[in-house]
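Heads up, one of the protein chains got dropped from this complex, but the rest are sitting where they should.
Entry: chain A
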Amino acid sequence: MDMSVLIALPVIIPLIIGALSLVALNNHGVQRILGVLGTAAVLVAAIVLLWQTWLNGIKVLEVGSWPAPFGIVLVSDLLGAIMVLLAAITGFATAVYSLKTVRKRFERFGYYPLLHLLLAGVNGAFLTGDIFNLYVWFEVLLVASFALLIQGGERAQMEGAIKYVTLNLLSSALFLTAIGLLYGLVGSLNMADIAVRLQQVEDPKMVTLVAMLFLIAFSIKAAAFPLFFWLPASYHTPQVAVSAVFAGLLTKVGVYALYRVFTLMFTGEVDFTHQILLWMAVFTMLTGVLGAASQYEVRRILSFHIISQIGYMMLGLALFTPLALIGGVFYIMHHIIVKANLFFVAGMMYRLGGSFELKQLGGLYKKHPGLALLFMIPAFSLAGVPPLSGFFAKFILIKAGVEAQAWWAVAIALFVGLFTLFSMIKIWNEAFWKKAPEPAIEVPAPYRNTALYWTTGLLAAMTVAIGIFAQPIYVLAETAAQQLLEPQRYIEAVLGGAK
């Protein structure tokens, strides 16, 4: 058997598991077991895929054996494989965390099938080498996320969902428009083929125009300034496991798409396109962190921090130097794990403290020191305190900024890091350190939280590990960035097979 079939596994497994758990909709036990086993299987496949991609270079699967550029290809370059692995880690953690947090009523309404469908969509988006196929995967994950977002049907969820759905559909329509114009320009949908043909287009202004349409479409999905308003309006409304998987993965699909198209396809007028990206990155960082400073609800603080972190990732792409791209890839790796974990911890704070509101929380450190430790690790990592993963991610990016002499961006990035620390210390002071407010909130009798501690503990351990083993992770990010900077390799891997 050809090893390239491996590329399809991270997409196919969640689809099959999702279908199976749909069949077992009324059997909660089977659904849960399928959830954990299925996501674990994807995790194994993702590890093998990354390992194979690391050893043998970019792998390509021509779906249905239609040769590129005519058929759809699945491509696993290092960035794609890394993203799939991160998605698999988040998916597995969410499945384990869901065991104890998702209500039976939601399980009956298809929580697990939707979660698997979401993960299939995310993995498909990371692996496809076809721009229209990317659109299809975007829609797959969007539809699943719509349904997950409104499970429960409370007023806040409806209000949040209307904004989320509207802006994401707008983004999809713009994406489709951009695909149409691009197809009119070059007559191909295969991304590698488009990259080749774009070099022969006579009118570079038209290419840049299409690039800007892609930029707007993906920036809405990535929640970048000034298109982020749907995110803080909706991400804190669903149940915590859903919030965590959204926070970890969905905006990052937008970031990934930006990385893909602005390294592979639209590199003709870097001075213009990446300058715009730079300004967007700077303002995204700034507005996100300032928004967080004004909030007193744990999940809303964390939601605004997603936005500011997206800014850092875009900064790596915008500077477009080798070091900056390494920093960007490193940042994505660090961020997905930390962010999902912080939402998981927020869910445990709710469970043990009875509220998401900082003003109503308090005294958690005294009662649950283990939870306090589990909060501190991702929180300080997010703020960039050494030796945790966030420090190295920020350090590489800021070093790249200094080398590129983008002083404003460097200054803002440092300032935003400081304010992130401020936000995290605010949560720490209010929820963990200060005395519990009187009268205390009624907390339902604690039941076994072992699965929750395991999930957050494991993710926290990964955060520490990324910090301690920063060198090998750096080498991985470096190789991924090299592949991004030399699109020729990607193009040869995809189109070489046809010739």
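Methods note: a residue touches a chain if its C-beta (ideal position, glycine included) is under 8 Å from a C-beta of that chain, and two chains touch if they have at least 3 such contacts; residues count from 1.
Operating definition for what follows: contacts and distances are computed from a predicted model.
In the listed set "Putative monovalent cation/H+ antiporter subunit C", "Aspartate carbamoyltransferase", "Ferredoxin" or "Circularly permuted type 2 ATP-grasp protein", the entry agreeing with the UniProt name of the missing subunit chain is "Putative monovalent cation/H+ antiporter subunit C".
Summary of contacts with the chain left out: across A:233, A:382, A:427 or A:460, the touching residue is A:233. The hidden chain makes contact, of the residues A:8, A:134 or A:165, with A:165. Of the listed positions A:146, A:365 or A:395, the one in contact with the omitted chain in the full complex is A:146. Set against the missing chain, the residues A:67, A:184, A:370 or A:496 yield one that touches it, A:184.
Not every partner is drawn; the one left out touches chain A at residues 132, 135-136, 139, 142-143, 146-147, 150, 153-156, 158-163, 165-166, 169-170, 172-173, 176-177, 179-181, 183-184, 187, 189, 229, 232-234, 236-237.
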